[in-house]
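Here's the structure we're looking at; comments come further down.
Only one protein chain is missing from this complex, and each of the others stays in its spot.
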Amino acid sequence: MSLDYSTQELMIIASAREIKDNERIFVGMRLPITAYGVARLTHAPNAVGLFESGIARYEPADGMLYTMCDAPNQLGAAWTCGLIQIMGMLSGGRVHAGFIGGAEIDKFGNINTSYIGGIENPKVKLPGSGGAADIAAMSQRLIAIMNHEKHRLVEKVEFITSPGFLDGGDARKRAGLPGAGPSAVITDRAILRPHGPTNELHLSTIHPGHSQAEILENTGWDLKIAPDLSETPEPSSAEMDALHQIDKDGYWR
Amino acid sequence: MSLDYSTQELMIIASAREIKDNERIFVGMRLPITAYGVARLTHAPNAVGLFESGIARYEPADGMLYTMCDAPNQLGAAWTCGLIQIMGMLSGGRVHAGFIGGAEIDKFGNINTSYIGGIENPKVKLPGSGGAADIAAMSQRLIAIMNHEKHRLVEKVEFITSPGFLDGGDARKRAGLPGAGPSAVITDRAILRPHGPTNELHLSTIHPGHSQAEILENTGWDLKIAPDLSETPEPSSAEMDALHQIDKDGYWR
Amino acid sequence: MQEKLMDLKEAVASLVSDGDSIVLGAALENAIPFAATHELIRQGFTGLNMIAPISDMSTDMLIGAGCCNEITGAWVGNVSAGLGHNYRRATEKGIPHRVKVNDYSNFTLGMALFGGAYGLPYIAVKSLLGSDIPKSNPLLKVTDNPFTEGEDPVVLVPALKPDVAFLSMQRADRFGNAHYWGSYGLTQESSIAAEKIIVLADEIVEPEVIASDPSRVVIPGFGVNAVCHIPAACHPSPLIGCWTRDNEFFHEYHKLTRDPEGFEAWIKEWVLDIPDHAAYRAKLGERLEQFRIRGKALSAPANYAVE
Partner (left out) sequence: MQEKLMDLKEAVASLVSDGDSIVLGAALENAIPFAATHELIRQGFTGLNMIAPISDMSTDMLIGAGCCNEITGAWVGNVSAGLGHNYRRATEKGIPHRVKVNDYSNFTLGMALFGGAYGLPYIAVKSLLGSDIPKSNPLLKVTDNPFTEGEDPVVLVPALKPDVAFLSMQRADRFGNAHYWGSYGLTQESSIAAEKIIVLADEIVEPEVIASDPSRVVIPGFGVNAVCHIPAACHPSPLIGCWTRDNEFFHEYHKLTRDPEGFEAWIKEWVLDIPDHAAYRAKLGERLEQFRIRGKALSAPANYAVE
């Protein structure tokens, strides 16, 4: 019998699976911070969560957070310090993974959170990088979380805020970027991963209840299929228990 | 009637006179830290003392210090922090003056605290720069304290640890150094100051009881005389009172 | 030590000039001194360049009020509520006028201010390679690492020195010495880099309290130009140990400022028609009280005894 879960709950659990034990992770807010909590309670009890403002935590905050700087995220932290110390860990190569979102991602995992419609007279001025460009450049690997819509998963982003594999192949390495680049893009329909020498994002797993045709239809480029395509494993009862422990109020249900 | 004072007490008071009110000063240890205390109690009540380890103080420590990091220098400090924050104030142009000593100084105020007899196989390996090279480079002005001996005040130091006016004239400026360079060299016999377009150190004031001939005899270059040569003013009774308040045990008497 | 207690109105009038570059809270989402934002708007400053890693509602208000011509930072919006409407109107439609955006990432803005604070002409980083940010911000230079044989690109970030920094601190003495705890973002670097520093203290304490713990000092008091006693100066943002976040206030602002008229009404009600922060607190009334921290979760003491 399959468990009852929402799409967002599945995305959180899929994100949690990307975190390994003992890793240092830029967890961001909302969905990724919840994923970090689930990972801590399941397979990654020694993962450390990092927040750009200057916070490191062994345990997720006890209490609702509207921003990473809220009091519950500071009380009992492992370290409260400055931005340079925490983001510097990233720059120093000490951060294993980071989660970021974005308005647009392209087939090489480049992400735009800056401009739609040109720099000079943009149609839409998005909020900008925050720490995302740094995380994308310098985290050992990068996990992107996106809604799977045709205008969000595009052939080529018009402005690269956060670099993925740039033009593909070894372009990222040639550009001098220290981190290895995107390892997973988790959407509400599927998980994409880079594959082969081009490092193009391929369809890797399909979330239960979604079809390959629907996913191709909702992707803005000619999405290739990974040779080992499979279904995204459903949440286990242990994973769901952990999630319910974190998300007491059922915000993500 | 002249007051009773030792040569070192005169040097301390002469050093104190180099500190202006509201200034931030790298005070070092021993003689300069005492001078800072005297300045605070007389004409510079708002001077701030800085210590390279990461300490800023409004008032000199209450208690004997063997090193700048001793407990009395930390208790009640204005700030205890890291080396970068404090030395960075210097680099940021926020420090008005610093005191340094040395094994050798030359006629352009360059100081050697590194090597005697070559870098490869030195005859004497001195302790090195510590913060002195930084203070000499970046403090708005520099005050050197030296024993006035022929082998210490030399034509040209063989290794410039802490830059003065380099080869003289505008050489210092051309080298790109932000601070203005030495403003005074206080010895146990006299005070030398840069003079004229060459910025060569000139005899500026002679301590009471010393003669011009004796000073020239004990200087390792052909020391020129400043046009306004005078006698170093004797300590005033207010200055001596302040000194006695700082130097309770009469260490410098 | 010199007494530095000043009325915020007077501090702003005497220390800020039109066209200044200004840091107004650099701790990211906590300790944003909104009281200073209000005062800048009331005094009608123009041409300001707002510098911050994360520019929250405070910057959006300054844009909407026409005070701000330029934004130097990594992110602008309304952190818990979404986009900043005034920011979008200004950058997309020139309402009330165009605002120039100097794009950085958090880390590179941190390095720019670190360089400004500590006299480094520029900082070489491995971030922003491959990103288009160096194309949109011509201050950044991509060059080669001179220590490596062969190609090894680096991005050079020039130092940034703000004119004025406003900072919220939990407690300060009348001489400008202050204690701050909790995450501080770029508070230290941005204020040391700044030409002038204005501290907004939630509480004024005796000098002995600050002197009891010099390691709790984040920026040195001798660099501070004015200290203003403004309880809840950071409302609606939180200040650790003093105030929690008024989330609804951010959401209401977001909802009510969707169009320029809505913003005009909002700014009139909450800023322009209010003489000072005491009146703002009075207007908030009981609402403010629910965000006051009354509990105790106290730090273990540190001993500085000398014997």
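Read from first to last, the chains carry the letters A, B and C; within each, the first residue is number 1.
FYI, contacts are C-beta pairs under 8 Å (C-beta built on N, C-alpha and C of every residue); 3 or more make two chains touch, one makes a residue touch a chain.
Given the structure is predicted, the values throughout are model-derived calculations rather than measurements.
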{"item": "Of C:51, C:240 or C:267, the residue in touch with the unshown chain", "value": "C:240"}
{"item": "Chain not shown: contacting residue from A:15, A:53 or A:91", "value": "A:91"}
{"item": "Touching residue (missing chain; options C:126, C:174, C:235 or C:277)", "value": "C:126"}
{"item": "Omitted-chain contact residue, chosen from B:9, B:52 or B:104", "value": "B:52"}
{"item": "Contact residue for the chain not shown (choose from A:68, A:97, A:111 or A:138)", "value": "A:138"}
{"item": "Those residues of subunit B which, in the complete complex, touch the missing chain", "value": "51-55, 66-71, 74-75, 80-84, 87-88, 90-91, 114-115, 119, 121-134, 136-138, 159-163, 166, 171-172, 174-178"}
{"item": "Subunit A residues that touch the omitted chain in the full complex", "value": "24, 46, 48, 55-56, 58, 63, 71-72, 74-81, 84-85, 88-94, 138, 178"}
{"item": "Positions on subunit C where the hidden chain makes contact", "value": "111, 119-126, 141, 143, 145-148, 152, 154, 156, 158, 170, 179, 181-182, 205, 209-210, 212-213, 215-216, 240-242, 244, 293-307"}
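Simple rule for what comes next: only the chains that are shown with their structure count from here on.
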{"item": "Separation of subunit C from subunit B in steps, with touching chains one step apart", "value": "1"}
{"item": "Chain at maximum distance from subunit A, centres defined as averaged CA atoms", "value": "B"}
{"item": "Interchain centroid distance [CA atoms averaged], subunit B/subunit C, Å", "value": "39"}
{"item": "For subunit C, residues contacting two or more additional chains", "value": "188"}
